[in-house]
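After the structure tokens below, expect a handful of questions from me.
All protein chains of the complex are present and in place, except for one that has been dropped.
By letter and in written order, the chains are A and B; residue numbering begins at 1 in each of them.
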Amino acid sequence: MDRNQLKKWFKSPAKMGHKYSLHVIYFCTGCGIIEIPPSITTRWDAERFGIIPVATPRQANLFLITGYVSVKTLKPIIRTYEQMPDPKFTVGFGSCPINGGMYWDSYNTIKHLDKYIPIDGWIAGCMPRPEAIFIAVTHLWTLIDKEMADGYKKYRENYKYYRANQEQLYGKLEWPPLFAGKDKK
Amino acid sequence: MSISNGVNIWEIILSPLIALIIGIFFLGLARKIIARIHWRYGPPITQPVIDIIRMFSQKGISHGFIFDIGIILSLTGSFIVILFLPLGKMCPLSSGGLLAILYLMLLAPLGIALSSGEAANPNSSIGISRKFLLALGYEVPLLLILLAVMTHYNTISLIEIVRIQSTTGWSFGSLPLLLSGIAYFLILPAILGIRPFEVVGAAQEISSGPNAEFGGKFLAFSTIQHALHEFIGISLFVNLFLGGWGLFGILEPITNTVWSVIFGIIIFFIKMLIVFIVELFINAVFPRFRIEQAVRYLWKWPTLFAFIGLIVVVVVK
Partner (left out) sequence: MKSLKKKLESSFDNIRVDITKDNRLTITIKKDGIISILSFLKKLGYEHLALISCVDWIEENEFELVYILSAYMENDKEYTEKEKRSIIIKTRISREKAEFMTIINIFENAEPYERELHELFGINFEGHPRLTPLFLEREYEIPPFRKDFDTRKYVKDVFDKIPTIEEREKNENH
């Protein structure tokens, strides 16, 4: 952890700010949410790394999707993701958002979340323990350092394809495109 | 360097800056102390600064012209109030005294209300209505308290009040103003917006209320405004009842030197710190009132104390 190295703060304040002030919005879709209370309270105390839960997507910069994603909950997920201000990072928690997990042949669970919104990192396991969240956070720090956590840029560049995937699932979406007419090339 | 009628330009620059540093330090201290009360390690004390840097580097989403103007208005309002408050021996603007402060203190919530109203989030609207109801709750005792203080010292000037206290002793220790002091202490959590009066920005109920639509630099401004607001509430208490910069005549030998100004600020800061930590303990152990319970409480005990205090002051005089 390089939080106390003043030289880095003067060199790239934005990057360091994002690293050590992760305001998280938890999307409590499935069973994953039971691992969150111990990780933010006394036992594991996420606040010592500057990680606190916030109430609205506008204030957040980390989006944690904990658990399986059904067709109906994907809509709020997309809308929440689009409401967060850039730069923003997403982490899929548990094996269900990765490839469906135990719901791999369910009639109502979308299997791969990264087909609809960009995901910067995954935490595998069913369930991952709270320690896994902290390991994920340290990995995310490395990614932010190397500027590899660029899901939000990818979403902006490839918005056409993401939107096409979303529309293939739903038929027609009720909200207008986020980046109108801003295609790659 | 001074402009025409005794206004010192260094004071105008330094006073808000020191207030800002103290306010943000208090925000960090609050998080650390509450974490320790929960038996957690807690964030570093510089965490609010990190948060503010992060918020400024994030892209803010504006909801229109009034949205931008409102938050600036509230920030400006808070800075202007600070110019009227004596900070130790520094007080950049002194004309108008308590009446000007009372009038200008309304600007900050008004700006936030404008801004959140433009955002048209239902949670923000609930938060704003709660904010004004709560303000209605604590303004009544606050007016009675200020009236008692002004009657007792026979002046509206805050500097004069602090100066008299340095010769006659703190008003919190003097018998006629004791009840008013207790009343102010009881409404101080409501002014600061901490528990048990955390009805405005309740994250669990109404998604942090008026802040619900603020992101990026708007949230940073809102955080700074919150820090300044905390400073204003506590420093008014210290100035009115705890004697401002005065501490048993410790500054008597070095009056009218630069050192007296510096030590004045330090003494003032220590007094504020003690008041703030006591309020933090109240914040950490109490649950949250509902808004109607809060208003009922504010109009019952603090108002009663303030009213009796006013009568006592008038009778003694």
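The definition used in the following text is that a residue touches a chain if its C-beta (ideal position, glycine included) is under 8 Å from a C-beta of that chain, and two chains touch if they have at least 3 such contacts.
What you are looking at is a predicted structure, and each value in this text was computed from that prediction instead of being measured.
Participant: Could you tell me which shown chains are touched by the chain that is not displayed?
Facilitator: In the entire complex, chains touched by the missing one are A.
Participant: Decide which residue listed in A:S12, A:T41, A:T80 or A:N165 touches the omitted chain of the complex.
Facilitator: Considering the complete complex, A:N165 is the one touching the chain left out.
Participant: Which listed residue (A:K75, A:R129 or A:R156) would be found touching the missing chain in the intact complex?
Facilitator: A:K75
Participant: Touching the absent chain: which residues on chain A qualify?
Facilitator: 71-72, 75, 100, 104-112, 114-115, 118, 154, 158, 161-162, 164-165, 168-170
The definition used in the following text is that only the chains that are shown with their structure count from here on.
Participant: Distance-wise, how many Å sit between the C-alpha centres of chain A and chain B, to the nearest whole number?
Facilitator: 37
Participant: How about chain A: which of its residues touch chain B in the complex?
Facilitator: Per the touch definition, chain A meets chain B at residues 3, 13-14, 16-18, 20-21, 23, 41-42, 45, 47-50, 54-56, 58-59, 61, 84-87.
Participant: So in the complex, which bits of chain B are touching chain A?
Facilitator: Per the touch definition, chain B meets chain A at residues 31, 35, 38-44, 47, 50-51, 53-54, 56-61, 123, 203-204, 207-208, 211-216, 219.
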